[in-house]
Each structure stands twice: as structure tokens, then as C-alpha cells.
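One chain of protein is taken out of this complex; the other chains stay put.
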Amino acid sequence: MTAPRAPIELREFPRPDLPPGAALLRTSRSEVCGTDVHLWHGRLSGVPYPIIPGHVSAGVVDAARGPIHGLDGSTIREGDRVVFFDVHRTCGRCRACTVHRTPTRCSARRVYGITDSADEGLFGGWSQAIYLEPGVALARLPDAIAFDDYIGGGCGLLTAVHIVERAEIRLGDVVVVQGTGAVGLSAIALAKVAGASRIVAIGAPADRLALARDMGADVLLDLARTTSEERRQAVMDATFGEGADVVVEAAGAAAAVPEGLDLARVGGRYVIAGHYTDVGPTTINAHHQINRKHLEIRGCWGSEARHFLRGLSILERHPSIPFRTIGARTYGLHELNDALADAEAMRIPKALVDPWQTAA
Amino acid sequence: MTAPRAPIELREFPRPDLPPGAALLRTSRSEVCGTDVHLWHGRLSGVPYPIIPGHVSAGVVDAARGPIHGLDGSTIREGDRVVFFDVHRTCGRCRACTVHRTPTRCSARRVYGITDSADEGLFGGWSQAIYLEPGVALARLPDAIAFDDYIGGGCGLLTAVHIVERAEIRLGDVVVVQGTGAVGLSAIALAKVAGASRIVAIGAPADRLALARDMGADVLLDLARTTSEERRQAVMDATFGEGADVVVEAAGAAAAVPEGLDLARVGGRYVIAGHYTDVGPTTINAHHQINRKHLEIRGCWGSEARHFLRGLSILERHPSIPFRTIGARTYGLHELNDALADAEAMRIPKALVDPWQTAA
Amino acid sequence: MTAPRAPIELREFPRPDLPPGAALLRTSRSEVCGTDVHLWHGRLSGVPYPIIPGHVSAGVVDAARGPIHGLDGSTIREGDRVVFFDVHRTCGRCRACTVHRTPTRCSARRVYGITDSADEGLFGGWSQAIYLEPGVALARLPDAIAFDDYIGGGCGLLTAVHIVERAEIRLGDVVVVQGTGAVGLSAIALAKVAGASRIVAIGAPADRLALARDMGADVLLDLARTTSEERRQAVMDATFGEGADVVVEAAGAAAAVPEGLDLARVGGRYVIAGHYTDVGPTTINAHHQINRKHLEIRGCWGSEARHFLRGLSILERHPSIPFRTIGARTYGLHELNDALADAEAMRIPKALVDPWQTAA
Partner (left out) sequence: MTAPRAPIELREFPRPDLPPGAALLRTSRSEVCGTDVHLWHGRLSGVPYPIIPGHVSAGVVDAARGPIHGLDGSTIREGDRVVFFDVHRTCGRCRACTVHRTPTRCSARRVYGITDSADEGLFGGWSQAIYLEPGVALARLPDAIAFDDYIGGGCGLLTAVHIVERAEIRLGDVVVVQGTGAVGLSAIALAKVAGASRIVAIGAPADRLALARDMGADVLLDLARTTSEERRQAVMDATFGEGADVVVEAAGAAAAVPEGLDLARVGGRYVIAGHYTDVGPTTINAHHQINRKHLEIRGCWGSEARHFLRGLSILERHPSIPFRTIGARTYGLHELNDALADAEAMRIPKALVDPWQTAA
């Protein structure tokens, strides 16, 4: 990706030298997520184009220099199937890292596929090889988990682990999830795994809602066929007229916020996780929707290494969750522009990338 | 108070019979708070006019039937100076009370001075006597605390105890308080007592800010003489450009909300406690102000008996806090309409009521 | 139960008059839990023998006076299958109820089957009818839940809901449960429902461990066939040598405490819930086991109405959990002494009671 809105170009890179503790990965799968569309739209500031996109990826170790220890306690060897946490550097020294413990806002934070120029090396998954610098948090992909399962979950799964932590979902909670994109679908699955007694999904179109049902939603509300008031009524009907214990915003639409505030019960929690870019202002009523409701609203930004590991353990524990179906289609390197176009048009929940796939 | 907007009428009531556990109080002080102005404006729904206003009050026990145990461990006797928690009934059985533990939203909740008709008896402090029904949470007023100190704090002090609990103010936090009314002034004092390292007060006019300084504010920002951007810059200057750990909204103005969101640091907390009535819509940006900031916003509604007791212990522990100066003037029964007018016009932070005071 | 250690006597009681809001239940199932054995041993102080034991019970409404509202939002009618929360009174006024919010320690707390003398009426489930006084927290038993499922879970299920809340089990936690009695078995099931990635059960004998596996345990450690050090090693092997995120003590044995402290990881949580009676002193090392480990230890006492409701929702949501197998055998009224003897000898996880069952 050479510049915003420019077509993806294919380039060849030299094979990097590996310092001790580094590894080279033969990419098996990467993904096109919403962030990649934002990158392509030029909506993120400070991106050092040209970049190799693809922040969550998986592959097989092609070369490793010295013993490399996985964050899962494993020792990584050549030939291992591995996955890694996309945030490869935070400074550990600044006020965000040490005083406030908000490393997701460290100014030195670097993320595969987003913050590193292609001039610096193979720091993105839309490439046949990925350079894993020393200290990257990685783990073996358990044999039972297919690459398509892992990348089907992908960054949406990590975000959903963070959302569930932030929402403090408790055994028996009623949970509403606004949005049935990759993040929303994963949040539905994890809310169920975390013990929610009932999960209401709000989204569109019909095939996404069918996917939401497969992920664990009990009640499906189609944005295209219901009014906001009808959705509110449906949630009240499911909650003794009280509203949900937890509402998760994974819609990225300004109108979702006031609706979500109305769907939470008095004393409930509302996690806002879908506003990753600026989609404009939102109008709320602080008396009715916050103060009088004694509500808690919690923004949720980025994820940390623990979410990555917890996501892996969930994939291993719950093989029946159809994460792979989120990855609707797999694109080769020559089809990346199609992949971006399909993702932009939201024709598919998520596009997977197989950089070794040859054109049909 | 016979009806919204009607002048206050003076009426005589028969002396009530006392069942076991009840007491009759000779009122020493009551107050005119913002809620009383809202009552007079007819902004609260379901109020059974005529009522005797005055929800937080203090007095001397004129008669008590049987042993009465204070929530402070004391035994109450005739002649004791006592204070009581204004919420005199919650059902303890409904879902709000038991399942959600939000007793401030119990539908059977009854509050002195607000929810009880004058036809039911002496349930308000703008009266020379107050009926304390069996089970009211009460406590002896320590000798060292004057009635004017207690009522100067009054309901604003209780709300501020709840705010500080809800804000989880930690040793060394920088705290911004929006609003210098009775609630804001008490919140400033309690933020200091709770160990805030620096307190910024935003309010107006100048004499309120002077009071804010006396209550413990370190930085004063005059709403009338600064722009929103200047206030933002002042808070950033005091916080390494990061914003405050905690922001407290005690202003009750719609414009305070987006400004407050901008004043909190990434990962900070914003407690909304001043929107006790509907002052209209607020426009925010969910991306910049919540999601990306990983912010927590917490509504704060009502108070519970523990806040009442904690408020008392703070008054006793910190006699140098000038709570009594919040109560700018004391009105007799014949001056109640003046008191309401002065409170409505915000000419004074708080009007005190002495129902035994004879007109000058 | 006329006195400690005395044989159970059968008595006839008159049918009670029902005040408004009260109901009479035809008992379908009750249980013999560990507390009943303690009652029989005279280990609980202040019990007003004679009593009708049986604190968690279920039945069909035989008569109801006036509309009765369930805590689940339902309206209860004659013929309905209902269950109720055994704590039928707390004062809502004392310091425990209001200041400290520890209603499980209210001195006026009354519990079916434990604190009410038989002279006061039908306040226990080992009886063909149960008097539900006005205000008891009750709910309809969903049609899909058999009486044997509900009572199989019984008081152990409620305690386990509280344990999971207190343990703050998070998605992906490794959980060790010490004890495979009714509480431990339910805790295993709920830890799984709450998203634990791996559950280790420690108990005996073999058939209990088989039950633990059916409830969701992944690793079984037999107390009779392993040493404490072997169990510690097994937990370390399952946790990268770190220890478990959460350890739950549901064993009621003094030796379980130091072992449990060793099984938790640095920064982990240890919930002590099995020491419902005094089984003597325990020796720990505060340096190695608490201070250096930065550990949190949390006692867990009693349960509240929300745990009762959450337990019901879990039963409805997860019909495949074999709670009914905890109730190994059902006894009629003439067999209650056998039931107590079997429970005392721990021959069965739990004895159910069907007061209408005729002797075989």
C-alpha cells in the first residue's frame, strides 16, 4: 500500500538477516480488517506509507535464530505453526506505560501492518514472509486450530476479549451487541462463552444475522426491518422492562450510541468499542441516559498481549464456534484490491489473505 | 408548597401520635437546595402536592417513644441533637433493591420533603417539627458540629460523598470539578480530603470561586472570563498535557459534558452527577471523547445511608472545612418565598431555613 | 428435628391462614445439605429447636392470597411450580444491611429451615407443605427444569454462583476447585460456564471425581491417591509453572488452605467458601503464601437473592449440566434419619427429600 486510495502494488523484498531471537515466518494467512480499509482511506494519521498491511497473521517458522520462547511457555522451532501479537513494541518507560498503565496509548507503540514503513522490512502480513523481530510476543498455534479459524477470529477476536474484560460480563448477564461485523460477531461468541444468559444481536443484513445466530445470539434484530423503538421494546421484553445488564457497541455508527444508552438497565454497563474512527457527532441526554441511570460507559481501545493469549485459549477450548465462517473468502496477492473493495462495501464480514495462493 | 409555582403557604398541623420507635423533632435547620427549586418548578414527576419541602434537616428530639438506635451506634434520647437520612423507605424486596443493588431506584423509595404529601404528616424540614417514623436512619450530631455546619453541607455533602466513592479518587489524583454550587463545592472539599494532589474548580461568579478556593480548590477557572479552550489548556498545563485523572460534573449544564470529556486523561474517569433534571441534549464525539480515550463515564444518582454516615464522620474529622459558608443566609418561615427566589436566581449557593426564626 | 443428635420426629401441623401476599406450597423436593448435618450435630448457635429443616426447596402453589409477584417478573398463581430464596428476612435497616452492604450478616436475618422454630409454622422443606410469608423472594420454575435438577443444584448451586462472582472468573482463567461435594461440583460447573479455560478438581473418592468430570472438570486429582506435592506439581504442569489464576476452597478441611495458597499463581485469587463450620486451626506462611505472592484471599459467606435468580437462569440456559446426578437418592419422610446418616458419612453427594414419597 503505497499511499491512501492508491492500488496495492506487489514488490519483492530481500530476505532479511536475523539477529539473535528473531525469526522469519512463511505467511499462511492474514486478513483484511476494518483498520485496513481505514488505512486505505487515509483516515489514520502518521502512517509511513508505503506499508505492508496485515496486522494479524499466522504462519510457519521458516528460520529462527537461537531459542525463542513463546508467551504460552513453548519453545519455538523451525517448522512450528505460530501466531503473534501485532503490537511489537511499547516503550515500557513513558507515563502511559508506567504511571497510567495504558500501554495501548504509548506514543512509541508499534504495530505490525500499520506503523512500520515497508522500507524498514517485512512488517506486515500481506506478504509471503514476515519478519518477527526479537521480543515479539508469539505462541504456537495448537494443532487443533486451523489457520482459517485463527484468522477468522483475527483482530476482531482480540478486541472482543478486551471488550468482555472491560464489560465485566458476569454469569447470567443479559448482553446486547450492536453490530454484526467481525468485532460484533466475536463479541457475541465470547459473551456466550463468558456465561451470558441471553444475547441480543442488532445488525444487518440477514446473512450477517444468521452468522450472529451461529456465533451464539439468542435474539436477532435486523436494523433494516425494525425501528429503534421496536428494538428498544424487544430488549425491554427480554429483560422485565429493565434493559440489558451489558450493552456492547461494535457498530461504529453515531446513531448506535444513544440507542445503546437506552438499551442498558439502570446501573448497567455500556462498552463503546466500535468507534475506531471518527464518524461524527452523537447527541445524547446526560440526565435520562447517564445520570439518572447511574450508568457506566467504558471506552475500549486496542488490546494487550494477555488478550492475544486468552483469545488463543478460547479457540482451543471452544472448537465448535464457527470463527472460520467470518472469513468469507480468501484472496491471493493479486486479488488484494478486490479484497479491499469487498471489505469497503461490507459485502463480506472479513476477507482473508493467502499470499501464496495463485490466481484462479 | 401547594402546587408548582404557587407561593409557599404556612399551615398548622396537629401534633402527631408516636408509635413505638418513632420520634418528633424540633427543627433547628433545614435547607433550600436545587431539588426544592425543581419541586417548585414542577419538574419532578409524581410529587403529591401539597408537600412540606426540606429533605435534609437537623433538630433536637422533642419526644421519642421507646429506645431508638442510631445508625452510628448511639441510643437516641429526648433532648439529643440529631440528624437523619432523608430516604426513609425502600422496599428491600424489589429487583432494584435485591438483584441489581440499586436501591436509589427502588420504586417504593420515599424521601422526606419530596415524596410524601403534607396530608400524611410532618415529612419535611420547612416545618417547626418533623415526624421521624420508626426505622428512619438517624444519628446524633456530634457536639463539635454546629447545625449550620451540617446543613451548610446538607444534601450536597451527601451527594459529594457518593461522587467521591463513584470516582474512586486515589491518593495523588488530579481532580477537576465542574460547577461551584452546593454539590460542586462539597465535591471540592471531599476530593481534597480523599487525597487529590491538585483540584481545579470551574465555575462562576467570582464569589463562588472564592468559596471554591476556601473549600480546597488549587486552580480556579471562571466560566465568565475564560473560553472552553482556555480552560482545556489550563487543565493540560496542570497535567503534563494529559488531562485530569478524574473529572466531576456538578454543573447541570449540557455544555459541561463535552467539555468535561475533553478534560479527562486517557484512561481517566468522568462522573456525571449534576444532571439531576433534564436540561436538554448534549453533543459528543464517541470516537475522540470515549472510545479512543479508553474513558470511563459513570452516572451518579442519589445516595445511600452509608454516604450519610460517612458525611457525618467527615464533618467531625475536618472541622476547618467551611461548610457553613455555603449556607449564605438563613430564612424564617415567612421568608421562604424569598429563599426560593434567591436560590432560583442563584444569588446564593444555598439558603438555610430556620422555621423558628422570627421576621426581622 | 427436636434437638441436636435426636432422631427426626414426624409431626402434624394445622393448615395456616394466609395473610395477603402469602402462599402455601405443596412441597415437591427439598434436600439434605451439609448445613443440615451441622444442624443435627448442634454446631450452629442460636437454632430454636424444634425446627423443620430443609432450607432450599421447590413445590407447587397450593393456595395463594392475592397477586404475588415473582422476583423473575412473573405473577405467581395457584398450580404454578415455584422456587424461593431461603433467606426470607433481613432488616434493611441495620449497619450490616445499609452501611456495609453485607446483608448476609444482618442480625435479623431469617432463613427457611434454620432460624425459625417449628412452633412458628411451616418454615422448612422437610414437610409436605411450606408457608411462604409475604415478601419471600420467589420465582416460577421454568417448565424445562425438573424439580430434581433444581434441588440437585440446590443450595450448593447458589453458593457456587456467589463463589464465581467473588472469584471474578475471567474468560480463559485456569481454575482449581478443592472439594467435590455439592458446593465443589457446582463450582466446577459454573467455572466452566463462566469461561474458564481449564478446570482442575481435587477430591475423593473416585465416583465423586467421575461426577466432577461430568460437571466439567478437565483434570482430576484424587486426594486418596496423590500427595499434596504431586497435586501441586500437576497444577504447575498445567499452568507454565505459575499456578492457577483462581483457586476455590470448597473442601471444608483445614489442610486445604495451605495447599490452596500454594496452587494459586502470583497475583491470583483464592476464594475460601468451604469453611462453613470451625474445623480447627490452619498453619500458613504469610511471607511465601500471601505477601510475596501479592495474592488475594476472599472469604465467601451466604448468598443473596441475585445469586438465587442467576442460578435459575443458569439451569435454564445449560440443561446439559447434570445437576440432578448430585442428588444421588431421594428419601421419604420416614427415611430422614437414614438420609442424615448417609449425608453425615458422605456416602452420597446429596440426599434429596420428597415428603410425599411413601416408604418402599
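The letters A, B and C name the chains in turn, as written, and every chain counts its residues from 1.
To be clear about the criterion, a residue touches a chain if its C-beta (ideal position, glycine included) is under 8 Å from a C-beta of that chain, and two chains touch if they have at least 3 such contacts.
Bear in mind that the values here come from a model prediction, so they are computed numbers and not experimental data.
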item: Selected from C:I114, C:V177 or C:L295 as touching the chain missing from the view; value: C:L295
item: Selected residue (touches chain absent from view) among C:T282, C:N337 or C:Q357; value: C:T282
item: Touch with the omitted chain, as defined above, among B:G172, B:P205, B:G280 or B:P319; value: B:G172
item: Contact set of subunit C toward the excluded chain (per top definition); value: 95-96, 100-102, 104-105, 240, 242, 249, 254, 257, 265-267, 272-288, 290-302
item: Residue numbers in subunit A that touch the chain omitted from display; value: 71, 73, 90, 92-93, 95, 97-101, 135, 137, 304-306, 309
item: Interface residues of subunit B (partner: the chain not displayed); value: 72-73, 161, 164-165, 168, 170-172, 190, 193-195, 197-198, 240-241, 309-310, 313-314, 316-317
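Just so we're on the same page, only the chains that are shown with their structure count from here on.
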item: Highest-count interface - the chain pair sharing the most C-beta contacts; value: A-B
item: Equivalent interface positions on subunit A and subunit C, same or different at half; value: same
item: Fitting subunit B to subunit C on CA atoms, where both chains share a sequence, rotation angle to nearest 5 degrees; value: 180
item: Distance from subunit B to subunit A - Cα centre to Cα centre, in angstrom; value: 44
item: Chain centre separation (subunit A, subunit C; CA means) in Å; value: 40
item: Set of subunit B residues in contact with two or more other chains; value: 95, 100-101
